[in-house]
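Only one protein chain is missing from this complex, and each of the others stays in its spot.
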Amino acid sequence: MSKLTISPSPHVHSSDSVKRNMYGVLLALLPALGFSLWVFGLDSLRVVLISIVSCVLIEFLVQKFIMKVKTTICDGSAAVTGLILAFNLPSNLDWWIIVVGALFAIGVCKMTFGGLGQNIVNPAIAGRVFLLVSFPAQMTTWPMPHAVDGTTGATPLAMMKEGLKSGQSVSEIMAANGMPSYSDMLLGNMGGSLGEMAAIALIVGLVILLCAKIITWHIPVSILATVFVFAGILNLCDPESYASPLFHLLTGGVLFGAIFMATDYVTSPMAPSGMIIYGVGIGILTVLIRTFGAYPEGVSFAILIMNIVTPLINTYCKPKRFGEVAK
Amino acid sequence: MNVVLITIAVLVVLGLVASVILYFVANKFKVYEDPKIGEVESVLPGANCGGCGFPGCHGLAEALTKADDLSAIGCPVGGAPVMEKVAKILGKEVVASDPKVAVVRCNGSCDNRAHKLEYDGAKSCAIASTHFAGETDCSFGCFGYGDCVEACQFDAISIDEKTGLPVVDEEKCVACGACAKACPKNIIEIRKKGRVVQGTARRVWISCVNKDKGAVAMKACKTSCIGCGKCAKVCKFEAITIENNLAYIDPEKCKACGMCVNECPKKAIHATFTPPAPKPKPAPAPAATEAAKPEEKPAEQTNTSKE
Partner (left out) sequence: MLKTFKIGGIHPNDNKLSAGSAIQVLPVPQEVTVPVAQHIGAPAKPVVAVGDTVKVGQLLAEAGGFVSANVHSPVSGKVKKIEDFIDGNGYRKTGIIITVEGDEWVETIDRSIGIKREITLAPADIIKKIGEMGLVGMGGATFPTHVKLAVPPGKKCEALIINGVECEPYLTSDHRLMLEKGEEVLIGVKILMTALGVHNAYIGIENNKKDAIEYLTKLAASYPGITVQPLKMRYPQGGEKQLIDACIGRQIPSGKLPIDVGAVVQNVGTAYAVYEAVQKNKPLIERVVCVTGKPLQKPSNFLVRIGTPVQAVIDAAGGVPENCGKVIGGGPMMGRAFTRLDVPVIKGTSGILLMSEEESKRGEMSPCIRCAKCVSVCPMGLEPFLISKVSMKGDWEMAEENHIMDCIECGSCNYTCPSNRPLLDYIRLGKGKVGGILRARAAAKKAAEEAAAAEKK
């Protein structure tokens, strides 16, 4: 017998680790990645690789030369940020724009605050929004699915926005040439960024995350339900000026955002009640921005805004305590 | 032109309204405070270390202003120069106090105490002390997990990597006592710096807090105090007392002559200077007597305990 070890209880630990959670998210993103490879071909692989490599590299360099601490790139969090950022980009984006996005995401939004666990906004979304406002033209030119000749087009959301602006009614827009059908949307047969293509692949990812207990149902379900209900109310009021709730759910980044971006541990609330408030907030803001705002898509902005509200939610939303008497 | 005028007018009105509101609010929540408190606070160091025993410099300034004389309280950080300024403001007299310093009373380095256990928990002495007495056989000695280092606002204390014990930087230490408060084993003591001779402040202290009986203390650490009482016998100023098998040197009585330092069979008495050589002993071979002594002492100890 060697030296006895003394440590405070408990003396056992679950096998859970940061790595397991981060690699679990990567695994859950694989179906969507596979789908984007099939739709956009090697172009998407190029975007994904550049994004991941630059995110990991930037984290490594910052930790090595600026913070001078032990590097944590192996925990997988930088790779997750890289992959999520890539999924928010069009497949024909120039490589240097991707690197700039990664630099902003990791360098500015994560490491400035002290690295993993300290950032106040989701780095990937911040990177995406930064690129969107800096390079609006490049960021909204979407290659069409399976396009060999490099044709580009608009996303269904952009078509809807333009159509409504020019005075068309919803039914006219939905019937217009180039607007995908609902089944096309479900299967990802439309223009858009890498990750927001096939609803089915994303839902498979959600199932993986829930089964592995990486996330709880609160955030994704509350976002999706709110988008559906709020868009549904608007649609019932005037079906000709407001798109149907199903259209809102299946297009753009609602599913991807609800499942992979809003559920980021660091920037989402901790108590179940807080998670639901956060989800409802994202849902309402998304529909508001899409319907009344200048941009056709609002998920990123909605999540970013709610990220900033999270500390406030954490202060006021506490978990239900044992034996607490309802007031 | 109109736009400019309206803008200016609106801003002026807004400013006026705001200032009126501010005026009433400030009046409503006004707290009278002796202006001297502010003056005193401005000459204090402003580190809010709490070394004086009051909550921050403002607390001390309040106490100083209210106090009848300045003998009992004072800023340990600023010392005499700051207290002089304070006295000037308050029109009171300064009472000079001896400069003090934090002293670590444990010499249980890795070489002196064999580590028989391994601690694997949060690196905090306070937490460790609620779970066990220490990695060695000495249940009184230093853990070395650095609660004192955390507590020090002046970067004056650090853990020596070789010995695993805290070391006080005399230049930086202001004797605020934060480390002594943080130590769960009460190893750190704030003692007089001592009389300065040739540039060094002379002081002598027992570098051990082990209250075990001699035999047990002997086994636990190479340099533990076994309470043999030799130092007390040799002291001409009655500065050393033995209580609970542990010697203590009263800093008020100690003249730092250093007679006791070499008398200690366990080398548990430390001094900041080279003490005088011990009086010549009958036995000429010092190594042999040194080795023989430790065994003598515990025997005496067990005898007394049986009586």
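We just call them A and B in the order they show up, numbering each chain from 1.
As a convention for this text, contacts are C-beta pairs under 8 Å (C-beta built on N, C-alpha and C of every residue); 3 or more make two chains touch, one makes a residue touch a chain.
Nothing here was measured: the structure is a model prediction, and the numbers come from that model.
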Hidden-chain contact residue, picked from the options B:108, B:134, B:177 or B:214: B:134
Of B:73, B:117 or B:201, the one touching the omitted chain in the full complex: B:117
Selected from A:82, A:101, A:115 or A:192 as touching the chain missing from the view: A:115
For chain B, the residues touching the chain missing from this view: 117, 120-122, 124, 126-127, 130-134, 139
Footprint left on chain A by the chain that the document does not show: 1-2, 4-14, 16-18, 20-21, 72, 75, 77, 115-118, 216, 265-266, 268-272, 318-325
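Methods note: only the chains that are shown with their structure count from here on.
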Inter-chain centre distance, chain A versus chain B - centres from mean C-alpha coordinates, in Å: 54
In the complex with chain A, residue positions of chain B that touch it: 115-122, 127, 130-132, 135
Residues of chain A that touch chain B when the two form their complex: 3-8
